[in-house]
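The complex is shown incomplete by one protein chain, all other protein chains being positioned as in the whole.
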Amino acid sequence: MHSIIKTSFAAIVAAGITATSAQADAHALSGDLVIFSDMSNPAPRAVMEGMVERFGEMHPELNIELTVIDREAYKTQIRNFLTADAPDVANWYAANRMLPYVEAGLFEDVSDMWEGQMSEELASTKGAMTIDGKQYGVPYTYYQWGVYYRKDLMEQFGLSEPTTWEEEKANCQTYLDNGIKCYTIGTKFLWTAGGWFDYLNMRTNGYDYHAALTAGQEKWDSEKTRATFANWRELIDMGAFIDNHQTYSWQEAMPFMVNGEAASYLMGNFSVAAFREGGLDDSKLDFYQFPEITAGIPKGEDAPTDTFHIPSGAKNKENAKAFLEFVVSADNQTLINNGENLGQLPVNALSSVDDDKFLNEGFAMLSNDAPGGIAQFFDRDAPAEMAAVAMEGFQEFMLFPDNLDDILARLDAAAVDIYAE
Amino acid sequence: MFPNPIEKQSRGVQISYQALLPVVLIAWLLPLLAVMLFSIKPESDFVSGNYWGLPDTLEGFKNYGKVFFESDMPKYLWNSVRITVPTVIGCMILSSMTGFALGVYKFRANLWIFFMFVAGNFVPFQILMVPVRDLTVDLDMYNTVRGLVLFHVAFQTGFCTLFMRNFIRALPFELIEAARVEGIAEWRIFWYVVLPLMKPALAALAVLIFTFIWNDYFWAIVLTQGSETQPVTAGITSFNAQFRAAYHLMSAGSIVAALPPVAMFFLMQKHFIAGLTLGAVK
Partner (left out) sequence: MTNTTVSDFEGPKRSWYKRNEIAVTPYLFLIPGVFFFAVYVIFPVFQSFNISLYKWDGLGEAEYVGLTNYQKLLDDRAFEVSLWNNLKWLVLYLLAIPAGLMISLFLNQKVVGIRLYKSLFFFPFVISQIVVGLVFSWFYDPTFGIFTKVIGWVGLEIKGGVLGNPTAVTYGIIAAGLWPQTAYCMILYLTGLNAVDPEQVEAARLDGAKGWKMLWYVIIPQLKPATFIAFVVTIVGALRSFDLISIMTRGGPFGQSRVLSYYMFEKALSEYGFRMGYGAAIAVVLFLIMLVFIAYFLWSMYQEEKGAR
């Protein structure tokens, strides 16, 4: 089965990548290292391949096999391969999203790695990797969410970044009056609608309520949740979202903004690389924090953390641990998260955030302007099955807002089953 | 002959029929022609919204070059070959034997065993999915070409047996009787008398199974993962994730994936059609 991405010495070192010396040559590893990765978009893929290459240079005796699987397909395959044919290292997500695999005993407890130095360097994300006091993997990146918008369009209509819900809607009306949709979105894979719900709910009812809802402690059919949907509906009724969003992936929805048919996009910072590739430079692309809705509620933010884990069925656990250490090392973190690579935030406190407009803004926002709390993301905070049902409901709501009663009843019914387990 | 042969009709009818043929054909293949057009367009056409006009610049095979040299497509194609060819061979071996046994001999369980193969051939894949996946995992063959091939061989044996048995039934039985009178061992009858006569059936079966297996998607995603083992049908979804919204590359990739069975069809057309109808229509 194995064709091998062998990192040869002669391999061309990509421009801009300088060899990192972090913990190198402590002891050279040998044997095999099998990695399954979901970093299938062009930029993350290059990063993953780069890491394998550099790790391979540090350990020339090590035989590294990297398999990159489509990010959406990976979600449906992970259980399959963790149980059937486990690699040594696998990508996944932090917090609740990893809970089922931890409970099923499929992810290796790596608390020993976290003792000492690592806990200090990775203090900010340690919580997201911890279940019952133990750590089950390491993070490699995190990123802010927010509203990415066409700066030039905003200037053209004499608008400014909104800070309140009224301003947000007023701006939107101006765009609509000029024949431009306010928001592009592609809900074919559902999770993009989850982002909208996260923000609307956190801004309407606060982070704590949102956390309780995703944890199954609140009812879906409640006044508070209905208030969230009512706010959402205001935008839907205005016609703020692009048409036919249910047929697009998030990538396929991008051209609407690139071509100026839509003004903004509620997205994660990973989209910046794709926007830039599409031709939007910093004079045309900007970012603002999702505005306040209910006055006085401390703002919560989505900042999903992406991770590496060692499956319990791994055959080369020592090599895997060395790779994980390499991934989180300060130098590697600085490198892979810079604007030319992932364009996201490093998890290691000793790393430096690349001098990039969006990274600086995002880092500042998460550090200073998210007093409510940091959420992972809807489909990582809610149990996977609940998330699937709920996000399907969100999509239905965006298309048929009148179905709300039915949707909420359905979600509550599903919740009874799912949280009972 | 029905309908009325066109050559017996008026000149006008003949000409309009000849003219109608290509028009209907183009309408029939319209979705496919569209993809072919996409596959030779430059990226800039899609950005500028020129979807259906003539290509802005002629890209020729540049998109195809990208498919072959900048993606995992060649790997997936090779995997498809590694899965399809052994399956075809395995099916031919097993079903020529079962077909021989069921087609030549009269014994009590004959019809029951035959019906078992036929019925099994029709079951929905989903009812096999969980146990077959478990079995493959237990055999330590999950995510191997071997595991996938074994299942395909087993499952296709149902259809192939139906096919072979019906074919052998239609052979002149006197040949076998004559051989028996000569005192030739049964296995020699199989090898020297029946097998040579089965050549057209085997050829037809080979093309059919090749097409079925090459186009399989469900079992590929249930029993394999990643570019080391998955065939091109599964690979194309991964390919599409890599080039999401890059229609020119996605369409070139689709055409590449579809090409081998199409080529097989045109090369072995006679056998293919014979297989479809002969195996099925008793």
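We just call them A and B in the order they show up, numbering each chain from 1.
Everything below uses one rule, namely that a residue touches a chain if its C-beta (ideal position, glycine included) is under 8 Å from a C-beta of that chain, and two chains touch if they have at least 3 such contacts.
Source: prediction; values computed, not measured.
The missing chain lies against chain B, touching residues 1-3, 5-7, 14, 17-18, 21, 24-25, 28-32, 34-35, 38, 49, 51-52, 93-95, 97-98, 100-102, 104-105, 107, 110-111, 113, 115-120, 122-135, 150-151, 153-155, 157-158, 161, 185-187, 190-191, 211, 214-215, 217-218, 222, 233, 236-237, 240, 247, 250-251, 254-255, 257-258, 261-262, 264-266, 269, 273, 276-277, 280-282. The missing chain lies against chain A, touching residues 75-76, 78-80, 83, 104, 106, 187-190, 243-247, 384-385, 387-388, 392-393, 395-396, 399, 410, 413.
Keep this in mind: only the chains that are shown with their structure count from here on.
Centres computed as Cα averages put chain A at a distance of 40 Å from chain B. Contact residues on chain B toward chain A in their complex (touch as defined above): 47, 75, 133, 136-137, 142-145, 221, 225-229, 237-238, 240-242, 244-245.
Residues 1-3, 36, 40-42, 45, 67-73, 77, 80-81, 83-85, 249, 251-252, 254-255 of chain A touch chain B in their complex.
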